[in-house]
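I have a structure here, written as structure tokens, and I will follow up with some questions on it.
Heads up, this is only part of the complex; the chains shown haven't been moved.
Here the chain labels run A, B and C in written order, and each chain numbers its own residues starting at 1.
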């Protein structure tokens, strides 16, 4: 479920974004508090060893090590690599969402060519709608953990009313070891082709127009599949992750308070290092959350909500709202 | 209402952009003066405590703290993260505006296929136009605070002439708990389908052509809805906000004037820190202003103006300017 | 008029881009020499005051101030913010130009469906072409200073042959307080609809095909209008401008030569600061020049040239070159 906060900042105002820092759900704090605790514990152990367990010679060595680490942490361009990587991930995340197919357009248009409120016409339109939604469920199951959890087997899809048991039987007979999300769409095509041949769809244009929409719908399903199949190369993700973890690994030593360093007060708690941790680790978590936008993070796209919405709207479009419109009247501005 | 300033800088000229710094409406000063005052007050309090309340030992400690903060403020890559974040927000902001649907194209085209100046034809065209505008109002109400304020209830939409009370009744009977902006567009489709069946639209092509435009209009409404539903992940916004506020939090201490630092004159006012405040906080405000482009900021899109424009132009297109053109004449260059 | 220099650097060659530095028209020197002079004068005055007017104590204070300013100028990330801002402006600038509508495509296609060299057909085609060009002039007048200067009133548009006085009369009778660029396009639509009804356009496809092109033309006019209406938010431009001017304000003091600083020779002229001025101010001027690409800068799009080109080509397409083609012959490679 995405976190909606834009209304809180609908207008730029005093301390606008600042107020967002109080949120917990979907927040940076929730995402990184465990890592922060681990970091603090490790920092504290090293600090205690230095303060309590080392003798003078060991301390001098440790101090040299701290100075050395401190210099080199600055050589790791964490912000740079995070900037480019997160840009890439955010771009992908959004395109991925924009490519989730919506059945609305197809059903709108079908409604103008496959008319009639008799039982057969209604059944035809509902069947096409069901097939489209079934394809959508099939493809979303393969890309989204939460959809898979909701519809783990074909029985669940039958129970939800997307397919009948007979249809599932036919589906499973299709001999293809690859993702078969396209099978219900082929049926939808065939149903419409039959309807055209029988003259239920009267217009050749309309027939083409509807087929075109279904083909576009299929293309978007296919794009969903491709985005899921091909992800950002592992090596890029590793390089970025390494940079961040290396940086904080070095900070564990380099940011220790040591004696004999001018002008650095002993604060016990490495305040600024923790802020950097919050910042860089939070930035990395943005990427982690978005790399699989169909997961179960607080901020992931809620595909189950979308499926429910599509089902309700689809049934309205092809059946309940079909062929019905208010009587034509003159509007209030009619001269 | 967007701030129009491009004519003031139509040509690159002496001190071109410099002259823009005098503006107040929509300006960076207006957006951040409150934060600036808070920052100054807090800075002054800390300064006074140091100058007046601390004893010598406390002062030495404070001076160490200042030096420490001063070093670490430079470790926060504020400009970097702001650069990437604002790029993202600006890109989204513009795409969002470009996806606000305009009814013009549909109405132009309908005018060529649903001709005739008799009452029925006029009523048909006006009704389709009204339904499109009603959908637009319904979707804009859900994304824009100012449109919601103008049309808080269905009665206001009736009063404005977008829908009749009977239509609102039918609308409310549609059983769908999700956003129902698409209902008037289904009606528009049905009205046109009826007009085609009755032969008022004579051309099958024309019928398809108009339906296609309405489908595109609906898609854009849907895109508006999606952009509003899915926003930049909260965690990204938090990370950026944290970076900026952390930076100025550290500046409150790190940029204090302290004794015993060579070559730093006591200016009382931290001039450069205030400039940095103006600059970074202003940059953050760019994001704050654009993250919800349909709000009520000085620089937000004025959706109510656009609705008025669409209503006037739509009525001209479907009615007042319809079927009318100047007599064909030879132009002045006709041999 | 855009500056064409790409042929001078058609091939990467010895000192390739270096040779461009000699240009004056549209050059960075021409754009910033006034600011440079102002900067130099102010720098000289401060320098003279320091060298001639201050006593020893004042000089020590001034030297402290110089050191202080010098440190903080480096804290302003001018190049960063300019990089992102100019990227944004350049992207917008190009999209804006690519959206200027060209009438060619529509007129090409109309030529295949509205055939015949009789007077009526010619008049029809010329009228549609005129109406398209008139719409283009009307929209360009509202976005481009130079087009507005050329056609300040409707009379000028009549004189140029885009509209007849009768047409202007009808245009002015349209009751719409918003930009009415779309009125001639509605006429074009109506003229074509009439031609189709009278059978002058024989093909229903062709009719739709031409209407589609005009609708696309209108959409692009509308996009032109929108790009002009909604510009980069003022606050972003202010933030960038502030950064640059702040930087050079601080340089006026921070880059002064002062005594007692090791290893800095007294060069009298702040050579590198001037180079930086040339560089950063030049970069800002890129933005200033492109933010309104239809202005009168040396490098702005020459809309009047484009209008002349469109008029000539349009008349050729719809009239002089219409229905004429060389006799079909076997080409030299015909076996």
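The rule is simple: contacts are C-beta pairs under 8 Å (C-beta built on N, C-alpha and C of every residue); 3 or more make two chains touch, one makes a residue touch a chain.
What you are looking at is a predicted structure, and each value in this text was computed from that prediction instead of being measured.
S.K.: If you could, jot down how many copies the complete complex is built from here, 3 of which are displayed.
M.R.: Counting every copy in the complex, the total comes to 5.
We take it that only the chains that are shown with their structure count from here on.
S.K.: Which number of steps is the smallest that gets you from subunit A over to subunit C via touching chains?
M.R.: 2
S.K.: With over half of the numbers shared counting as same, classify the subunit B/subunit C interface as same or different.
M.R.: Under half shared, hence different.
S.K.: What's the rotation angle, in degrees and to the nearest 5, for a C-alpha fit of subunit A onto subunit B?
M.R.: So the copies are related by a turn of 70 degrees.
S.K.: So how far apart, in whole Å, are subunit A and subunit C when each is placed at the average of its C-alpha atoms?
M.R.: 39
S.K.: What's the distance between the Cα centroids of subunit B and subunit C, rounded to whole Å?
M.R.: Taking the mean C-alpha position of each chain, the two centres sit 24 Å apart.
S.K.: So which bits of subunit A are touching at least two other chains?
M.R.: As it turns out, subunit A has no residue touching two or more other chains.
S.K.: Residue numbers of subunit C touching subunit B in their complex, please.
M.R.: Those in contact with subunit B are residues 31, 34-35, 61, 63-65, 67-69, 72, 75-77, 80-81, 83-84, 87-88, 120, 122-124, 126-127, 130, 145, 161, 164, 166-167, 170, 174-178, 182-183, 185-187, 189-194, 197, 204-205, 207-208, 211-212, 214-215, 218-219, 222, 226, 228-243, 245-246, 250, 284-285, 287-289, 291-292, 295-297, 300, 315.
S.K.: For subunit A, which residues count as touching subunit B in their complex?
M.R.: That would be residues 2-7, 9-12, 14-18, 20-21, 23, 26-28, 31, 74, 79-80, 83, 86-87, 90, 94, 97-98, 102, 104-105, 108-109, 111-112, 115, 203, 205-206, 209, 263-265, 267, 272, 275-276, 278-279, 282-283, 285-286, 289-290, 299, 301, 309, 312-313, 316-317, 320-334 of subunit A.
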